[in-house]
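Read through the structure below, which is laid out as structure tokens, and then see the notes.
A single protein chain has been removed from this complex, and every other one stays in its place.
Chain nomenclature is as follows: A and B, assigned in order of appearance, with residue numbering initiated at 1 for each chain independently.
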Amino acid sequence: MSNLNESGLNPAAQGKAAVMKQIPDDAAVRAESPLHHIDLPSMAGKQKDGGIYLKELAFVGHLSLRCDQKNAEQLSTVKEILGLELPLQPLTSNTNDQVQIRWMSPDEWLITVPGDRTFEIEGLFREKMTGHYSLVNGSGGQTILEVRGPSVVDLLKKCVPVDLHSSEFPGGKVVSTTFAKAGAVIRRLDEQSFELVIRRSFADYIWLWIQDASQEFGLVIEQ
Amino acid sequence: MLSIYCPHCGEHREEEEFHPKGQAHIVRPLDPESCSDKEWGQYLYFRKNTRGLHHELWVHAAGCRKFFNITRDTVSYEIREVYLIGEQPSVTSDRAQS
Partner (left out) sequence: MAQINRINNSGRIDPTQPLNFTYNGKSYQGFKGDTLASALLANGVDVVGRSFKYSRPRGILAAGAEEPNAILQVGATEATQVPNVRATQQELFNGLVCQSVNGWPNVETDLMSLVGKAGGKMMPPGFYYKTFMYPQSLWPTYENVIRKAAGLGRSPKVGDPDTYDKVNQHCDLLIVGAGPAGLAAAQAAARSGARVIIADEQNEFGGSLLSSNEMIDGQPADSWVKQVAEELEAQPEVMLLPRSTVNGYHDHNFLTIHQRCTDHLADRAPSGQVRQRMHRVRAKWVILATGAHERPLVFGNNDVPGCMLASAVSTYIHRYSVVPGRRLVLMTTNDHGYKTAIDWHAAGREVVAIVDTRQKPKGYRVDQARELGITVISGSAVIEAKGTKRVTAAIVSGINEAGDKLTGSTQELSADTIASSGGWSPAVHLSCHTGSRPVWNDAVAGFVPGATKQKQLLAGGINGVYSLDKVLGSGLEAGLQAVSNLGFAAPAVELPQVEPATEGRSMALYHIPHSKPTSQAPKQFVDYQTDVTAAGIEVACREGFESIEHVKRYTAMGFGTDQGKTGNINGMAITAKALNKTIPETGTTIFRPNYTPITFGAIAGRDCGELFDPKRYTAMHKWHLENGARFEDVGQWKRPWYYPKAGETMQLALDRECTATRDSVGILDASTLGKIDIQGPDAREFLNRVYSNAWAKLAVGKCRYGLMCGEDGMVFDDGVTSCLADNHFLMTTTSGGAARVLEWLELYHQTEWPELEVFFNTVTDHWSTMTISGPNSRKLLSKLTDIDLSNENFAYMDWQEAKVAGAPARIFRISFTGELSYEINVQANYGLYVWEKLFEAGAEFNLTPYGTETMHVLRAEKGFIIAGQDTDGSVTPEDLGMNWCIARKKPFSFIGKRGMAREDCQRENRKQLVGLRTKQPEVVLEEGAQAVFDPNAGIPMPMVGHVTSSYYSANLGHSIAMAVIKGGLGRTGESVYFPQADGGVIEAEICSPVFLDPKGERQNV
């Protein structure tokens, strides 16, 4: 079937799950993020000051890991592969400069990695991880928005029903919730900045919503 | 709008994040083929319409996507307890009466 062998994967792992290098080698193949049609780069820098600063973190590798948090072997394998422990405490995250792991549910984590490392990391999982688990590449289906600024909490209060007060939503906390009439995975980066992981098909709606809702604060697009 | 404690996320969230899935503890018969039409009909269609304590199945649809049970008073809408799939309620109308 696929060129798994070429990638040096453990042949024993091959039969269990299909892994595919999904990023083309050919640089001529044009990639477009979910907000490509908005052309955010052309808006960047147009306005200097505002209450809200927004940028898209496109082409990040999104991997959804499902496994057993009580399986010590799996936990240590994850740490070995990612250099980070799976956050076991609900609604928390562990991050380093390359990898971000978000708790999604008691058996689910959303891992983001540099886009070009996605296939390598998938391969490492297939090679090293034992027991029942699943790893799914969702990189094409999601994108990340970083929103920050002095009005960011006021903006998000219009979008999400969760309590954003820093006593309830400290830095590092991750929440999957409704965003207007769509959904988002929200992580607080610091007092005035948040990251939203959103689905591709809803990206335009969420962009329009943020644009509309931030009108009273002033919206600055960042590169 | 209810405020519901998700036992998996460990905090209260707004009702809009959840989907109600009806009466809890409707167990699929282990051997459906041996059920009479009447028994199967009971399993499929017959539900309580309680005034008072009601055990309900909910899913944290916009959150962790996990199912769980709650015991809710259908008069006051008070949620008396939240418990995991596979567990039995500790607040029941029998106990409430006694």
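Here is the rule we use: contacts are C-beta pairs under 8 Å (C-beta built on N, C-alpha and C of every residue); 3 or more make two chains touch, one makes a residue touch a chain.
A quick note: this is a predicted structure, and the numbers were derived from the prediction, not measured.
Enquirer: When the complex is taken as a whole, what residues of chain B touch the one chain not shown?
Expert: So the residues of chain B touching the unseen chain are 1-3, 14, 19, 21, 27-28, 31-33, 35, 37, 40-41, 43-44, 57, 59, 61, 65-67, 76-79, 85-86.
Enquirer: Touching the absent chain: which residues on chain A qualify?
Expert: So the residues of chain A touching the unseen chain are 1-3, 14-18, 20-26, 28-34, 37, 59, 64, 66, 107, 132-142, 154, 157-158, 160-163, 165, 168, 180-182, 199-202, 204-205, 208-209, 212-213, 215-216.
Operating definition for what follows: only the chains that are shown with their structure count from here on.
Enquirer: With centres defined as the mean C-alpha position, give me the chain A-chain B separation in Å.
Expert: Chain A and chain B have C-alpha centres separated by 32 Å.
Enquirer: Sort out for me which residues of chain A touch chain B in the complex.
Expert: For chain A paired with chain B, touching residues are 90-91, 104-106, 108, 161-162, 175-178, 183.
Enquirer: If we count contacts the way the header does, which residues on chain B are in touch with chain A in the complex?
Expert: It comes out as residues 8-11, 13-14, 16-17, 62-66.
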